[in-house]
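Left out: one protein chain. Kept in place: all the others.
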């Protein structure tokens, strides 16, 4: 490799956001792109999450972005050549008390103004249509066009499609320094590569804050591990994704039969160890919820559990959009445990921003500027000081 | 110091000797074992009410079996014995247990000795999931533990010392053998003989079985490749390729197959032990020192679960792990006992190494496995799908391939397919076996039923 390889855009972090951004940049704009991933594409939060392709329940200001993403989920085979097991089975949010039901009703009324059409399901309909539900449910909200997909497949599929479209996908390639000079960014990797680009996308998931901090935009991000489990294969009987209003428990059945479940608990994580272990005690708690939710699951076997690393911001909204301080720098991180559905939409928006400077999807509420007061006056942990961000 | 809690997982040769050593030092260890009775796999006891003699059950090893059983029985009231109990998960110094009815318990440990044993290593062939196909170890258990043969006319295919031992036991029990089909060239086995002199008794036993089987007219072929089991809903024939390259069909109603055994390392993995690739065993094993100390403080490894070296060595490494545990806790121990066990361990290790060389894992078989053969019997994923995942989806190692196509993701957590998946991955990608990694363990170590724990829980 010569002195430096030049790209239109360098993306740091090959999760679903970064991989789909690379794909859309390479296909929609024919941009030259390098997607740099420390491990493997989609191996962290994008790969270990529950797999919810859910819009209902999101903050309303996220819905335009979620709609944009949902449109892409529905077109995956045409776009990237595989469906990533996306099934628009619907999503059923269940209330177990009157307060939760009132919250679902209020959400329903407002959601239609944001273009999300939901159906309230009364307790009798609920019993009739979902006879497998355990006692105690008082009502539900059904989102017919939501669904679920396989998180292990989605980001890698975007990565492969990006590669086919000409993007350079560099796996097991760790970025050790990123600086901005007058003519753009210089990115150094642990294996000795130097990449240059006028635009840099920071989509490094739970590790993104290190880059943000190195450009003077540290945010109060916390890393947490979701905990998921899966049962043996059972006859296919639950189509929609099921969840409680407060996300204390959620589950879905994949077509080949196993039931994936999660919710309620998190695993403490250390960013130095990207493979946190699920906690056995948490599993037992989740199993109690599972059987309460679906009494017919009593006796069914759990065969695997897993965890991973996700980045949470205090207001549970992502940092998405242009840097407030560094020209040419785009952030896309802190999706706070619900980024999977948004992923392809985020990639599409990032591609528009990087190529045209703008996007038709409203993302102002996610600007990293809202954390401007957070920036402590300290030296950057990642980037060398010389020629650093101004 | 004596209040420290030591937990031993496994009550086979290693677990028994570890418990005995700790009890002798005045400790009362907890012994957790999945089986209803002690003895492990090799000295597995027949159920109550069976009357066959030890000699009949264990042959040459009857004396050793008796001594081991007696040793454990003498410990009954000196250990906290938890038979029929699985350790399904760990967190820090806590172990999560479930009994057969799914009742949950959590126990803490100051020191933990893993004596988790080994299971058969398998090379899949077309039809290997069909009723009538069993592991060699399974075939032996049917006879020893249940007084049953797996069929009326049994073909044995594979390599390793168990192949001839099981054949001998079956023939002695009155079984008809369709044949012994060894994937190893005879010359290779003979070339290994001089080095096996490290254990002349074991070598002599192996030769005895071989000669006895030959004298009793049992068909024996060397240097074969199993191709497929055929039959309607159950095994009726075994088709293989002989050393001359001819396809040959043998009628049989059961097949026992296996290629030596592999360590059960899931708990060491969940506990965070460092692993290293052992080229001779062809397996990733937890790192350990001579005494069985793992890389994790307070976690010790013993027996075939630490490294497959057979039952005699397992007894020695069980004692060594217990002694290491005593030493690390500042308790007195008998240096002479340690030195004796160390010597036995070194002798056993040398013999095990020679055995590995004499009965090498038949890597070449993988080149000819048809794409249609099932690789993962739990998730029912074919060799062809796995190869395609490696080739076309950029899966550079086994966990990645597992994520993409589910091989190793099912109930057995890769116990049956993991060794094969690694070899097929290495071959397909054109890299060394060590470069494709190892399937990471995930709790529960074995399937955990939901309902039962909710009854016990809360």
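When the chains are written out, they are named A and B in that same order, and each has its own residue count from 1.
Just so it is clear, a contact is a pair of C-beta atoms (placed from the backbone, for glycine too) under 8 Å apart; a residue touches a chain by one contact, two chains touch by 3 or more.
Please note the rule applied: contacts and distances are computed from a predicted model.
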Complex minus one chain; that chain's UniProt name from "2Fe-2S iron-sulfur cluster binding domain-containing protein", "Electron transfer flavoprotein subunit alpha/FixB family protein", "Galactitol PTS, EIIB" or "ABC transporter permease" is "2Fe-2S iron-sulfur cluster binding domain-containing protein"
Given B:89, B:151 or B:206, the one touching the chain that is not displayed = B:151
Out of B:20, B:120 or B:269, which touches the unshown chain?
-> B:120
Contacting the left-out chain: of A:234, A:281 or A:324, that is A:234
Sole residue of A:21, A:294 or A:363 that reaches the chain not shown, by the stated touch rule = A:294
Residue among B:287, B:377 or B:440 touching the omitted chain = B:377
In terms of residues, what is the contact footprint of the unshown chain on chain B?
-> 34-36, 41, 46-52, 100, 119-120, 129-135, 137-139, 141-143, 145-152, 173-175, 233-234, 253-254, 264, 377-380, 410-412, 415-416, 446-447, 449, 451-452
Hidden partner sits against chain A at residues 127, 131-135, 232-235, 237-238, 256-257, 294-301
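Note that in this section only the chains that are shown with their structure count from here on.
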Touch list for chain A against partner chain B, complex = 40, 43, 47, 152-153, 156, 159-160, 171, 231-232, 275, 277-281, 283-284, 287-288, 290-291, 297-306
Residue positions on chain B within touch of chain A in the complex are 88-91, 94, 96, 104, 106, 270, 393-394, 396, 400, 403-404, 409-411, 413, 440, 442-444, 447-454, 457-458
